[in-house]
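In this view, the complex is presented without one of its protein chains, the others remaining in place.
Right after this comes chain A.
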Amino acid sequence: MYAIEVEKLRKEFKSYSSRSGLAGAFRDLFTRNYKIIRAVDDISFTVKQGEMVGYIGENGAGKSTTIKMLTGILTPTSGRVVVNGMNPHKERERFVQTIGVVFGQRSQLWWDIAVQESFRLLKKVYRVSDQDYNEHMDHVIETLDIGPLLDKPVRKLSLGQRMRCELAAALIHNPPLLFLDEPTIGLDVLVKLKIRQFLKEINEKYNTTILLTTHDMTDIEALCERVIMLDEGKIIYDGSLQHLKQNWGEGRQIHFQFRDMVSKEELTSLVHVTWEQGEDRYNWIAHVRTNDMAHVIGQVVSSYELKDIHIREVSTEEIIRNIYEEGIHHG
């Protein structure tokens, strides 16, 4: 059984444009110009129970719109959505009992009162028994290290502290499916690591399915084996992160630091690869295929005196950037 099944899902918005000038404003009172914008354009995918999927795309690619349709907040224009075996907007109250959602930019906790009061309310709302709550939440609270924060009002928490509490709040009813919309936005490295570690743990322990949107590729690398990539409402890639890296991230960057100044022409005539200048003319970066690495380094080392050299894999971030700039079919 699939946790999420989406077939030819489409969402269109009417976008009104106003005419210019005073006369235009008067005309707008009676008839308004609008065009239909397709935020999500006939996408289809399935997610298995227990998968951790990264849902990525630029701002406005349709990520949030998809999540809102999957959680039952928005109604699709057309297409079929089945999540946890249910239609999200048809059986809303029963359905939301089976999902947890964290919106990184929107708090779900009650601002003015202690965190534990929010937890207590949510426990009642999701009808979690005392026994289940204690068993499950004691562990969550300990792992996320939020015990000392529970009696503080939410407004007094730092962003990192709040985010950990948000995550715990989304898990009170131990849902089999978790939607995370930019959960690490604005957090420092340590908190990010802690949150990732925690997500991995609950995924292993409860086989929780996680759908994650983020702009931080390191999140995806740390957590997701599979990525779905969205551009202008369409899925442009759906597959393993490994595969994406192999096809796109093939090759290495070798950073040479020379003792003397060199020019691009000299280097290109020495070895015919793409050379890119670093911060000055002492620093040059060669983009090479993995197989050619030894050859290039050998040539350079034998011809020039070097101060430093290091080899770098192409980061996922760069891969993604390249795909958006050049289109997926290039590779």
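The rule we apply is simple: a contact is a pair of C-beta atoms (placed from the backbone, for glycine too) under 8 Å apart; a residue touches a chain by one contact, two chains touch by 3 or more; residues count from 1.
The rule is short, and it goes like this: contacts and distances are computed from a predicted model.
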Exercise. Between "Na+/H+ antiporter subunit D", "Nitrile hydratase subunit beta", "ABC-2 type transport system permease protein" or "HupE/UreJ family protein", which matches the UniProt record of the unshown chain?
Worked result: "ABC-2 type transport system permease protein"
Exercise. Among the options A:117, A:132, A:201 or A:317, which residue touches the chain absent from this view?
Worked result: A:117
For this session: Specify the residue from the set A:9, A:86, A:101 or A:115 that touches the hidden chain.
Result: A:101
Seminar exercise, completed: Across the whole complex, the chain not displayed is touched by chain A residues 13, 64, 68, 71-75, 92-94, 96-97, 99, 101, 103, 105-106, 108, 110, 112-113, 117, 120-121, 124-127, 153
